[in-house]
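Please see the structure below; I have some questions.
As you look at this complex, bear in mind that one protein chain is not there, while each of the others sits in place.
Order as written gives the chain letters A and B; numbering starts at 1 within each chain.
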Amino acid sequence: MRAGLDRKWPMSDIHLHHITKSFGPTPVLRGISLAIDHGEFLTLLGPSGCGKSTLLRILAGLEVQDSGSVRIGEGLVDGLRPKLRDIAMVFQSYALYPHMTVAANMALPLRMRRLKFWQRLPILGRLMPGARQVSVEIDAEVARTAKALGIGHLLSRKPGQLSGGQRQRVAVGRAMVRHPAVFLMDEPLSNLDAKLRVQMRAEIKDLHRRLGVTFVYVTHDQAEAMTLSDRVAVMLDGELIQVAPPQDIYADPDDRRVAEFVGSPKINLLDAIVRERGLADALGISFKILSDAPPGTALALGIRSEAFHLSEGAGVNTLTGAVRLIEHMGSDLFVHLDLAGLDHPLIARLAAERASQIALGQTLHLSVNPDRILVFGQDGKRLRSSGSAETPKVTPIRQFAL
Amino acid sequence: MAAYALAGPAVLLLFLLFFVPVIAVFVIALTDWQFGAHTFAFVGIANFREVFGDDGFRASLLNTVIYVLIVVPGTVILGLAIAMLIESGRSLRAFYRAIHFLPFMATLAAMAIAWEALLHPTIGLVNQTFSALGLPTANWLRDEVTALPVLAIIGIWQNLGFAMVLFLAGLKSIPRDLYDAAEIDGADLWLDRFRTVTLPMLGPVLMFVVIVVALRAFEAFDTVKVLTKGGPGHASDVLLYTLYRESFEYLRTGYGAAVAVVFLVIVVALTLIQARVMDKRVHYQ
Partner (left out) sequence: MSARLSPQAAILRHAVLLITAALILTPFVWMISLSMKPPGEIFREHFAFLPQQWYAVQNYRKALTSAPLPRYMGNGVLVCAAILTLQILICAPCAYALAKLRFPGRDLIFGLVLIGLLLPHQVLSLPLFVLCYELGILNTYAALIFPFVVSPFGIFLFRQVFKTIPDDVVHAGRLDGLSELGIVWKLMVPMALPAVIAFSIFSVVGRWNDLFWPLIAVRSESLMPPPLGIIAFANEEAGNDYGPLMAAATIVILPLVVAFLVAQKWFVEGMTGGAVK
């Protein structure tokens, strides 16, 4: 299993400094700065069109940024062709060459690097001095990598004869075979069915653990981002909104948009006005909040569905409404509640055992503790209290400074 | 029963205008029937023997093959090169495509007359330019060495845009990811990318274009009729022109039918090869 992986993998951290890019008049990246540690698994997470793929392509050298710089390891790579950047990439479509066998697909990056142009010529190349020896080495390395990925028996097949999962492994193999310092992955799992996706997710995680090199992974799927990453970089509209470990992205978002994008069901948001310090009104109900916002401040209160608990009657921090829909999810219940003054239902996640106690149309009281309320300002930025029990986490956005 | 009423007219006409005539061609080719005669007798392959024994026909067949062998590679290579050049950038794509496609649209009989003026031995632009550059001039259409190649060049000129358009469609359908992957894999040289991605991905289209252009080249007629009438001698005679001349100018019915059969066999063979190849090669399975 470890065969083919014992080679020394080079050091490489990545520094992106103020990258901008426009396609025509449309700005796609608005000044992205990001530092990625050597060996880190960083995911660029965002909806389609947010610029994450463009950022990855700039990192790969497939696209040229309008301004800003990219450093991989010791040197700036701006203007360098992909070949010279010591990176490998796995594409969403896998981009396997359909006319070549699996072996030839995997060998291509090695052939392009180790064989001189005249040695690669169709028939004639084989007669060139040294070509044979190198080809034999390449074949051996391909075989070793393929074996490590469990695709050794597929080497003579063509991509068209493989299943989705097998193609994915071949694409990973083609990336792995030449021991790049950085793996770039552009939505590599999105063409697989749900079951296979979960399985390949585990394999990618395992691969990262074994190789120990830097992975930059692009996805719009928050489950992939949460399960795979050391850190997640949430991108919206060409900007990095937050870069943090997955649990912080979920539980401690910096921005209302991050809170809304991550988490399923979607976070409940209530418009509120601060009545007095530490107390805000929403939907005619008073909420104790951990915020220093002065009276009169307009806020949005974000409450995750699992932050609610059932309570006996109305009161502070308690929402009251009629049950509109109950969704049984096995371990959990999703209860949709109609609230007066709210045009969309509130969603609460309750323990499945509660099912017998809740009926459609029934009035429920749901309470939430102040420390489970995420407070966002008018501009969408998170408002944290300075002196509260909750210590505001300094999320490690390592801004790259020259 | 509605189906038969709907399909009936078309089927009837298909028989009258396609299947009866094609059978008739074979029948005429195997008999001594002459246009206007009321009787005929089977003569076996006598007409074919006459056709293949005729130096004029053999020259015509050979000329057609030579013509095709010039037009096909010329059209395909130039068409591909121009398509790739157009596709390699963004600006003026539609403009270049339109200009290169123009000859394919223009009435060839009329354009042949323009070519005749262009190739005129004294006042033609070709000879004027050639003599200004110190190159040898010729009476292109009256010289038995140059007549056929010149017709072939006109054939390339006419079909180039057709090949180009088919290649453009083929190039568009190559996933961009493959070029990206090739670049990541280190195919920095244009030739490497061409060999790893473009050419193999274009394979089926390429085969298709080769056959379609070959079919069109076999059907060359207008330029021959207008410019050389097969001459000088038989130097630029081609199959379809022979077919026309023997059948309708000399009224050698049996001979003409035999030529038609030969022509049909070639065209059908090419089309069937194409169907076979397309079936096999469209997807790399």
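Convention: a contact is a pair of C-beta atoms (placed from the backbone, for glycine too) under 8 Å apart; a residue touches a chain by one contact, two chains touch by 3 or more.
None of these values were measured; they are calculated from a predicted model.
K.L.:
In the intact complex, which of the depicted chains does the undisplayed chain touch?
P.N.:
B
K.L.:
Given the contact definition stated above, which residue among B:I45, B:L69, B:A110 or B:V145 touches the chain not shown here?
P.N.:
Looking across B:I45, B:L69, B:A110 or B:V145, the contact with the absent chain belongs to B:A110.
K.L.:
Tell me which residue among B:G155, B:P200, B:G230 or B:G256 touches the hidden chain in the full complex.
P.N.:
Residue touching the absent chain, from the options given: B:G256.
K.L.:
List the subunit B residues touching the unshown chain?
P.N.:
2-7, 9-11, 13-14, 16-22, 24-25, 28, 35, 78, 82, 85-92, 94, 96-111, 113-118, 122-123, 125, 128-129, 157, 160-162, 165-166, 169, 171, 174, 176, 179, 193, 198, 208, 212, 219, 221-222, 225-226, 240, 243-244, 247-248, 253, 256-257, 260-261, 263-264, 267-268, 271-272
What we mean here is this: only the chains that are shown with their structure count from here on.
K.L.:
If you average the Cα atoms of subunit A and of subunit B to get two centres, how far apart are those centres in Å?
P.N.:
55
K.L.:
Per the contact definition, I'd like the list of subunit B residues that touch subunit A in the complex.
P.N.:
175, 177-178, 180-189, 192, 196-197, 200-201, 203, 283-285
K.L.:
Which of the residues in subunit A come into contact with subunit B in the complex?
P.N.:
So the residues of subunit A in touch with subunit B come to 57, 60-62, 81-83, 87-89, 91-93, 95-100, 108-109, 112-113, 117, 120, 158-161, 174.
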